[in-house]
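Quick one: the structure is below, questions incoming.
All protein chains but one are shown at their positions in the complex.
For clarity, chains are labelled A, B and C in written order, and residue numbers in each chain start from 1.
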């Protein structure tokens, strides 16, 4: 199913960018969970546009309205529904949009998939705006994971040529992840912020955009979570993360660097520390055989530059069947990376919460 | 479910390395498909050990026996079952294996996941040997995809510092993929073979192992396949590919290189060619918005070096609760990359066959 | 997942009787379907209270508001969301309800299942009111099925001792099903209406309630739909139908009467009629081996009397741990059968629409 994720705790995302509303339904949520609205708002604010110079100045309130599953601030166990009304839904030249798909956008692929019936205004169901309900769903499950002392956090690792330091994968504190989870421009080394912002600003000045990489960590997971082959931790997390627009790659632990590594260097040597099994390195990113191994989960996600740029581009005219030139107007994010980070953390929370429930028997 | 993949055509992999047999069951297979045994054997031979100097000399026949779903060489539509008897199942010192997990192996994680009940001999259910039934299942579905003119093929892109050329993502011929699919050491540029083999041989001489990267392409797919968010092409392929042991990363199209790319360079410009919509570049790897866009699918997969090396390593003694030293004996692949390639092609076929059936209505 | 049904077209029902709203999300709906609001309203009116003397006089508008998936009256293919605001949500003595579960209600079972966190006001998520979004979802898919000349219809077969005639299972016209689908008290033989209403009225006069049986038929289905064993037509329809409150039994074709039948009488003799394979009887209810066989699908569903009655009953006091007496106040349906019928037709439509999409390849 296209807009749904999770076997045990199932989240369905709905809505179109310029339709009446967007939202999410979470089936089979944990019962008795206390909802911290401030936390949910903080996470939504991190992904909302206009809160950071790197983002488009469009303002979004994005305060979700809960329609079900919560009573007196506590989850009832019945499906939780949250919606956000769309205010910025001015009518657009629908025909023009449909006949001239934007390069590297979902426009043409969606046109074929839906036989031309998809709502393309503002990107429709494919709009980055749909990450708002994803963040809402993820925030609820992050509160659930926090009760089990599981923390998820991440930072911007790279934008253009500006690069942050990496997590020390054997030494990641909950406090650090909690700290990062509050930032609109999360970094391990604050000194690279100006350089990164310069990359974004330079792209903006050129009516262009720029891509990047984020790094995510999960702490507090018990060993033994996941399983072999097709429902392992990497399978479930990667399936979830590719649900965020612009994601084009994911690597766990040493990832692509394994290509040039010898086993003797790559293998994470094991030792006992106060009765606990640990590793002196964490090249496996906390996962061996698809199962958590007591080390923190660490992975990196590649994001492509937003395809909406103001430069003239070549596209097709689906009506006349000819090649033509397209110039996209309007205000767009020159860099989606900072806003994508909380959404990637959110789907990671959905994946982990489902993996946890599989621990049964 | 752990060892199962596919919603519409569901494949379940079973067996342990030193148990009676390994195999697969494919529920809901296409009916009326002609089974080409030579093709299936060729694919199994590609992943079998001993057929290439890079692999362990252990010999495996790996001729699957079909128990159901095929009559007179044609699929009946009922579940297809194929098994391979394990011959190399000499008893081993089980206790010793259980108490001293091998670093970066599934041993410790599986021990916790299964509360110490897992069969660890030869890697048990986590053994690379389990890729044999995966290749068998994938081969059947590749025959199904060939009927629809869909081809899947790949090559070794990198081993250590030896690197092959990449696919030209806008110009991949079926013949090239068919050619690669017959090779035990698939390369685009045969000149790098000696260099790659040298990397493997050097690792072997050092009682060590080495990792690598493979690159996969899929041609002949109609545009419009897949969907938004969580059941898109990238989600489904990545979930499948991480089912192959040693896989630690995946990137589609330009992947991690998007981080330093501007939108103006990254965007795939569109044009009409004889009534068909094409792109002049293929940085998106044939997928936009989680949906195929008429260009070939291209992705790369990172493989870690096999953790089984003969060098002394640090591990834990789960019985005494102390840190100890471990030396692994026996013959092991110094490089799993060539043998992993057909398995990755196989799960890609399973993923694509399922995506195809979702095209309904 | 609890409140979700359908693999290909997935419907999730949300909301609590006295919460802000109830509704449904349909993931993966058919794209390009024209929405007939009058039809949807007609079906919702059939299940709404107050429209028939057998029902409680409570008035419900039940006009669903569509939040997504529909543009200019046509489905876009993105998830469809419809909500109905709850107006009748006056606060109730929550504690009293929680400590004294109503006999044969979900109260006690839900209390245990949700660890006492469930919203019990008005039945919460278990309220019959939740059939409103089910009918909305089903109505949309019935419009989809109508495009394929598939009709679903049903009638009240029995209330107390008043009994309607049965469908002639070999001769069911689309027109008859369409006619029944418009009635608030659907019967094949209108003469039994007064007798049935008398049964209901008698129960009401006694502060009591009464059960019944409905009979459903589906015409226009192609042969070959469904499959063996666990995803056959009977499996999928029964799983869906038991989702409607008060349903306690289902039988296809001759059903429980098969117990006393000989094979020679039970077997549906086959013949050719103008190139079409038909049967001279339809004891199998249109399904053999879990697969449609070209005859209409016919099944009957047993409904228990609504447990909400004004008579004093014995229950437990969960707070004090003692047995006590309970008297339920307020206005309740003396007979749920007429209102349950459109809901059962609706889930049948969801089941059939999913079975249809499995026909792929």
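The criterion applied here is as follows: contacts are C-beta pairs under 8 Å (C-beta built on N, C-alpha and C of every residue); 3 or more make two chains touch, one makes a residue touch a chain.
The structure presented is a predicted model; accordingly, all values stated were derived computationally and were not measured.
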Touching the absent chain when the full complex is considered, from C:27, C:52 or C:268: C:268
Contact residue for the chain not shown (choose from B:4, B:207 or B:269): B:4
Residues belonging to chain A that touch the chain removed from view: 7-8, 28, 30, 78, 227-228, 356-361
Residues in chain B touching the chain absent from view: 1-4, 7-8, 10, 12-16, 19-23, 25, 27-28, 31-32, 65-69, 71, 74-81, 83, 113-119, 124-125
Chain C residues that touch the omitted chain in the full complex: 1-5, 13, 101, 103-110, 112-113, 125-126, 130, 158-161, 203, 206, 208-213, 222-232, 234-236, 238-240, 242-243, 245, 247-256, 258-264, 266-272, 275, 277, 279-280, 283-285, 287-293, 300, 302-309, 311, 313-316, 318, 321-323
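The definition used in the following text is that only the chains that are shown with their structure count from here on.
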Whole-Å gap between the CA centroids of chain A and chain B: 26
Mean-CA-position distance for chain C and chain A (Å): 39
Chain C, residues touching no fewer than two other chains: 7-8, 28, 78
